[in-house]
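Quick one: the structure is below, questions incoming.
== chain A ==
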Amino acid sequence: MTFEFPLLVLLIMTAAGAIVVKDLISAVFILGSYSFALALVWALLGAVDVAFVEAVVGAGLATVFFLLTLFRMAEKDTQIRRPPVPWIAFVALPLLAILLLYGAGDLPAFGDPLSPASTHISPEYLENSVEQTRTPNTVTAVLMDYRALDTLVETIVIFTAGIACALILRRGT
Partner candidate 1 sequence: MSWLGIALIVIGLFFLVVGSIGMLRLPDVFSRAHALSVTDSLGALFVLLGLAVYEGFNTNFLRIIVVLGLIYLLNPVIAHATVRAAYRSGLRPGKGDDQ
Partner candidate 2 sequence: MSSFFLFVLTTLTVLMLVYLYRVVRGPTAFDRVLGLNGISTKAIVLLVVIGTTFDRVDMFVDISTGYALLNLVGALAIAKFLEERGEERQ
């Protein structure tokens, strides 16, 4: 399945577009489309829940919150004035990229059955999750059952943040 390639191109183009564009409102919309593309990548990898959260938070909530913020700002502040790029970035960033690519060469290939991650715990989940948790989707089973405490605390954090956002927004009106 080589469909990852065009999707990754789309992902990089949206990310670059959000940085390059001149005013913040367009940047917000481009970030929204970036989230859609990223959610598609997650869906393609089979992580349906992550895709769903990405769509809800990235494309839905974040866009609306960003826009809410932008509409309370003066119009001149929504334009980006960027200082010129320092010359050292042109040297350092390619070096960093080469370093990361070099490191990525040692990672096991995607879907390699002999890598540590696929020999140690994944077979356990794949073989037992249906009868232990009665959840047809393994990713959901891992997220909601095997790591339930972790997810619970995460949910508490997100809930608190949501309440804080709601309070701040309410005080304005």
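The rule is short, and it goes like this: contacts are C-beta pairs under 8 Å (C-beta built on N, C-alpha and C of every residue); 3 or more make two chains touch, one makes a residue touch a chain; residues count from 1.
Behind the choice of candidates: all candidates are chains of the complex that A comes from, given by their letters.
Computed from a predicted structure; not experimentally measured.
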Direct contact with chain A in this complex, candidates 1 or 2: 2
Footprint of candidate 2 on chain A - complex, ascending: 1-3, 6-7, 9-10, 13-14, 17, 21, 25-26, 29-30, 32-33, 36-37, 39-40, 43-44, 46, 48, 51-52, 55-56, 59-60, 63-64, 67-68, 71, 137
